[in-house]
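One protein chain omitted, others in place.
Up next, subunit A:
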Amino acid sequence: SNPFEVKVNRQKFDILGRKTKNDVGLPGVSRSKAIKKRNQTLLKEYKEREKTNVFKDKRFGEYNTKITPEEKMIRRFTLERQQNYGKKNIYNLNEDEELTHYGQSLAEIEKLNDIVDSDSDTEERGTLSAELTAAHFGGGGGLLRKKASSEQQDEEEEKPKSRKELIEEMIAKSKQEKQERQTRRESALELTEKLDKDWKEIQTLIARKTPKSERKDKEVEKPKPDEYDMIVRELGFEMKAKPSERLKTEEQLAKEEQARLQKLEADRLRRMHGIDEEANKKKPSHVSADDLADGFILDKDDRRLLSYKDGKINIENEEEKEGEEEEDEEGEEEDNENEEESQEDSESEDEEDDAADNHSDLESDLESEEEAAGNKEEKKHKANENESQNAEKLDPKREAAKSELPYTFAVPESYETFKSLLAGRTTEQQLIILERIQKCNHPSLAVGNKAKLEKLFGFLLEYIGELATLDLPELRTIDKLVLPLYNLCQMFPEAASDSIKFILRDAAHDLEEVIEVKGRATFPGLDTLIYLKIVSLLFPTSDFWHPVVTPAFMYMSQLLTKCRITTLQDVIKGLFICCLFLEYVSLSRRFVPELINFLLGVLHISLPKNKVQGYTVVHPFTPVGKNLELLLVCEKEDLKSWEKQNVPLSIVTRLKESSRTEINHTRLSCLALCFDLIKKCASLYESLPSFHEIMHPVRILLTQHVPVNEYPEKMQEWYHSALKELENKVKHYTPLICEKKKPVPLKQYTPKIVKVLDFGRKQAGSKKEQERKQLIQRHKRELKGAIREIRKDNQFLARMQLSEIMERDSARKRKVKELLGSLATQEGEWKAMKRKKWKN
């Protein structure tokens, strides 16, 4: 356009690739545009600033430029018609009623008049017809008219009709019409009635075909509802059964279970290799095996809670725990459940009769629960023999004993109360008590229950320890108590791990103290061994690192290396720990040097004192000195009479009572155990690259020193199987090669390419940071723009106000001038008049 209106923003430097929006500006154009816009918006607002009423133009399409005027009109017209359509005259109350005058319809009269008019029009146009005048005005020239009419009568018969006649005729006509109409209606009615009658006749004919008799015609009209119909109706009204989860078949259940186990196993493997150590740190809330197991167990618990009143379902759950494949059979069991329940009910009723005075307020619910508890025990006993046997006769004596137990238990606050609760009870009763405590104090029932149950875990653990330290350790009881322990652990993993860690720490601390004071340590009691075993039951021992298992490993390692072996009990305890080690690493196949050392030492003390050749025993065993030959058996008869038997754990606390033969037998059993452990170690560690070096001393001892031929045959079997496992491993060595280091890339001088988001800004920070900066930048720019706009608006308004004031002022000036002018002329005229007068 006009080169004088163009403003060029000169660039200091030309930069390649940069797109510039604002190199040329048109200030004049943009200013005029802005002013125009303000005139349309701001000015309007300003002018209407003190006006509250608004003019609204609601004409159709008034401001729509797209519609042509003709079309607009047409549309408006149709709209109007549409609005009026269907609208009735509000004063027309009842349309059907005709307005009458002298009993005649006004409309009729008008019509007739018109007809008359048209008739008369033909003859005498422009003048009123005689009849018409006569009809309307009457009187007047009646005679004249009569004459005329008589004259006309001759010519035309119809013409001379008088007004009266006309009216009469009309009335007659209308009456006729009316009558006709009535007759027509009546005939129609008659016809329909007739038709109805005919139909009824036919209907009876049709109805006769059904077995119902004719007489019952009336009843047929209201037929007795058919059963089928009723059912159909009912089904129609009935709540539609909502699609629930399909009952799973056994296969599916098995498959699901398998999938779950596979997932858990995969998790375990991952932890075993320690892969997720870093990953774990990044996202601590990963779903690990425990989570799943947790939910699973909690579900189970909830279910038990729901079925609390029922009792029977409890048994189902218990049985699930008991049997392995139970879950597969669940479907069947559920089928049986109903039957069982009914049986249960009847039984419980009987029970109530028997012990009617038992408990007043709790009664039936508890009764059935008690029933369930009793039944459950029965089942536990019989489950092994025959699981399918569901309904059983209850032992009345036991039932009576059961009924002594209270039904609700508070969680004991201290260990003493807990102990007194369980004191004097049988194992089964203790289990029931524990279960009831758990049920009554389920975490979902009250807020504080979680902490209470967490405490319960500690108490139970302590109780187990106490049972194990008795002179006659109640290991059978412990065996059963492990179940509630496991359940509690699944519910509260953190608390369980804390309390077990606490016990381990105490034990390790004691050990350390003894070492410091005496310089040597002794094996701990049976309770600690049981605790270590429980650790392997509650926690996965194959993990690369585990908060409980790893300290347990450390503790066991200390036991095997630090504790002196002075008695046969020590040997048994040591072998127990060896078994624990083997069990701990059975899945992960981790290498435990202490284990091999200890087994070697045990073999060593089974030999007669002689010079050690080819192998060295390490701490705590000594090649020479006392405490050797602990496992050496010299008596030939004892050797012969020996049978491999399981070592009873209680031997750890009371060995002295047994006879020499028994002791010898125990020694031999230990030796057999040692051989078996060596065999297991050999199969476990065969994949280690230095397997032969690890097993070298053991092999030498086995092949060169052990007096095989003196052993009984059974022992020789153990020996040979162990040796075979050791020998038949191929020696296989591949030279080590370091993992290749990743080559460090050479420094290169190619430019680093960074995405340019905004010119003239530092391109630092991550993408997110950059985005944030960009947003801040944009916000700043927008803010500046808005401020500028507001300023310009204000300027515009000020300008408008100024111009208004100027206009007002100028108008006033003009008016004043006008007034003054008129006054001046008036004055001038007056003066001129005066002068004239003066002259005159």
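Brief remarks on what is shown
Following the convention adopted for this analysis, contacts are C-beta pairs under 8 Å (C-beta built on N, C-alpha and C of every residue); 3 or more make two chains touch, one makes a residue touch a chain; residues count from 1.
Note that contacts and distances are computed from a predicted model.
Think of the chain that is not pictured: of "NOC4L protein", "Nuclear cap-binding protein subunit 2", "Vacuolar protein sorting-associated protein" or "Calcineurin B-like proteinous protein 1", UniProt labels it "NOC4L protein".
For the chain missing from the display, the contacting residue among A:Lys626, A:Lys741, A:Lys755 or A:Lys768 is A:Lys741, taking the whole complex into account.
Although one chain is not drawn, the whole complex shows that of A:Asp570, A:Glu594, A:Asp638 or A:Glu725 it is A:Glu594 that touches it. Listed residues A:Asp676, A:Glu717 or A:Asp793: the one in touch with the omitted chain is A:Asp676. Which of A:Leu460, A:Leu538 or A:Leu702 touches the hidden chain is settled by the complete complex: it is A:Leu538.
Although one chain is not drawn, the whole complex shows that of A:Val411, A:Leu461 or A:Val548 it is A:Val548 that touches it. Only one of A:Ile437, A:Val585 or A:Leu603 touches the chain withheld from this view, namely A:Val585.
Residue-level contact of subunit A with the missing chain is found at 261, 264, 267-268, 271, 274, 280, 284, 288-294, 321, 475-476, 478-480, 482-483, 485-486, 489-490, 493-494, 496-497, 501, 504-505, 508, 511-512, 530, 533-534, 536-540, 543-548, 550-551, 553-555, 557-558, 561-562, 575-576, 579, 582-586, 588-594, 596-597, 616, 618-619, 645-650, 669, 673, 676-677, 680, 688-694, 731-739, 741.
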